[in-house]
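Every protein chain except one is present and positioned as in the full complex.
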Amino acid sequence: MGATLLEIKDLAVQFFTYQGTVRALEGVSLTVQQGEILGLVGETGCGKSVLARCVLRLIADPPGKITAGEIRFKGRDLLKLGRREIRQIRGNEISMIFQEPMSSLNPVFTVGNQMMEVVILHQRVGRDEARRICVDMLRQVKMPDPEQVLAKYPHELSGGMRQRAMIAMELACRPDLLLADEPTTALDVTVQAQVLSILEELTRQSGAAVLFISHDLGVIAQLCDRVAVMYAGHIAEIAPVAELFASPLHPYTSGLLQAIPRIDEGKAALKVIPGAVPGLIDPPRGCRFHPRCGQRLAPCDREVPAFLEPAPGHRVACHLYASGGRG
Amino acid sequence: MEPVIEVRDLVKYFPIRRGFLGRRVDWLKAVDGVSFAVHPGETLGLVGESGCGKSTVGHLMLNLLKPDRGVVRYKNLDLSALRGPEERRVRRHLQVVFQDPQSSLDPRMLIKKTVGYPLEVNRIARGAEAVARVKAMLAEVGLNEEHVYRYPHEFSGGQRQRIGIARALITEPEFIVLDEPTSALDVSVQAQILNLVGDLQQKRGYAYLFISHDLSVIKHMSHRIAVMYLGIIVETARKEDLFQEPLHPYTCALLAALPLPDPTKRRVRASLQGDVPSPVHLPPGCRFHPRCPQRMEICSLRAPDGLEVLPGHWTACHKYGN
Partner (left out) sequence: MAVNGAQRSIPEPITLNPLFDEFRKQYAWQIRELLFTIRLLRRNPSAVAGFVIIVAMVLMALTAPLLAPYNPIQLSLVDRLNPPCMAHFFGTDELGRDILSRVMYGARISLWIGVVVVLIAGGLGAVIGAVSGYLGKRVDNLIMRVMDVILSFPPLVLAMALAAALGPSLNNAILAVAFVMIPKFARMVRGEALAVKERQFITAARASGAGRFWIVRHHILPNCFSSVIVLGTLILGEAILIAASLSFIGLGAQPPTPEWGAMISVGRKFLMDQWWYATFPGLFILVTVIGFNIFGDALRDVLDPRIRR
């Protein structure tokens, strides 16, 4: 873990629809250090996918618009870059893998075709050299018969193999940052285990940082170094992984942890967070979690809580810890 | 206690057709010899990965598919032999809750009708009485009476699942298949639905077949668990026994692969290589042997017979054969 690779400051994103303006992200700030795996966890609609897409400027405009904030990657603000410069970064310095590999791999081109295209584009090498690099990458993701796979179409591979091909493709240019948007959610649990192993091994080896997005707290616990918890477009809590699970500070985080059924513990009933995730067209005022929070205080429905650091490296946006902290 | 519903040696193959005339080229062996029973008030968890046939078993138990071999018995009545009014009388006792809250409700149908039509179709109640029952049912699953006048898209995923549950329970069934009912829901909502389903079982004594790929949810909800792989059951046991002492190597692999939400308990993750094979070209002998870390000579030659290795704990694996 070294210097700060990616720094997101006060990012705000809105989507303009017929029903109204969706305030998808507000005041989002986080950092990714070099070589670390940062987990981004949250439920549907919390904005984690939107956040990842913002980094690579993949938000469709219209209807989406980045209304505030900056995203600094190696010192440069990605939001201010021109099209050509952003394209040079995509796939090269920052790569992204998605949840559904069937729709992110083009079904009418072979896997080899797509992989080599990325390599040739960014590394400016000839076809033979590109081919060699691709076979090498496929071998690293433990794909059986790598040469044969290059000639196959995406639908001829199974889900796990497609994800491995995706990982190989995105890591081929040795990016500094990998954005992984729920890469194993659609996979069976045994295949998920394999893919996660490969992902971890390769990124540790190459020193790439990973922003790993998931709604599965188990996967996050097993893979990540630090974790950021998001709720309804805000960041609720950021902490090193062991600390987050052992002593969660934000009521949402502790609620989530108590709501998941566990293999390693017996429980009578799951403790429930009442209510549901709010719509983001007209979100609750102040802290967006306050309608469901069991530890509500006076300022919670008026002021958005500021980011505080009650323990070193552990940041929370919650009024419970204001004025010296209560912990 | 007599089981509410029982399946014996259930087999279902789907033909794979190729070519212009649709010639049958091969069989997809979705369910290949499955037997178990579910008792009143009990939840049998059916766990397995995609393609193992668990959903097909659910469909067979609801008489939505006719088995190729084997039998489904509801209280000693052979389901596939029933016709007409008899079948209708039985149907109301076998209900289902589906996975996808988006497509499990007709977007063009009022909730009033969606929850109410099983009453009408099964000739249980109509008109004002049906509406009254619908409202009562909605209240019981935690929704508002006024919701009868709304459409599915006006509800969140969790609420839609509640509506699906209300629809399943309105005919006062005895057996309900829950096919991955919380897989598409957020964690916080999943907890609500699981609690609801559990409470209803305690109150009314329903028998559940809980299908899922998520072992932690299965552990939470079930009394007994059956593990499926490629169309057969490889292990059955009481919940406590399965987790304390898993016998079949596949069960062990499933448990090992499950990511624990506890960063202090990190462990070697993947013990299985390769992908789940297709149910069309089955490996010879024991279906699991190509991926099994404990395979022996005999495993590729002969399929293992099932054996009750410990009381109430059954598995099909050569490790325990003699």
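Think of it as A and B in the order they're written, each chain with its own count starting at 1.
The rule is simple: a residue touches a chain if its C-beta (ideal position, glycine included) is under 8 Å from a C-beta of that chain, and two chains touch if they have at least 3 such contacts.
Note that this is a predicted model, so its numbers are computed, not measured.
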Which candidate, B:P3, B:G53, B:G70 or B:P118, sits in contact with the chain we can't see?
B:P118
From the listed residues B:L105, B:L178 or B:C317, report the one that touches the chain absent from this view.
B:L105
Specify the residue from the set B:K75, B:R88 or B:R126 that touches the hidden chain.
B:R88
Could I get the residues of chain B that touch the absent chain, sorted low to high?
59, 62, 64, 88, 91-92, 94-96, 98-100, 103-110, 112-114, 117-118, 121-122, 149-151, 154, 164, 167, 171
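One rule holds in what follows: only the chains that are shown with their structure count from here on.
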Using the touch rule from the top, collect the residues of chain A that touch chain B in their complex.
43-44, 144, 158-161, 188-194, 196-197, 215-223, 241-242, 245-246, 255-257, 259-264, 267, 269-273, 276-277
Seen from chain B, its contact residues with chain A in the complex are 49-50, 156-159, 186-192, 194-195, 198, 213-217, 219-221, 243, 253-266, 269-270, 272-276
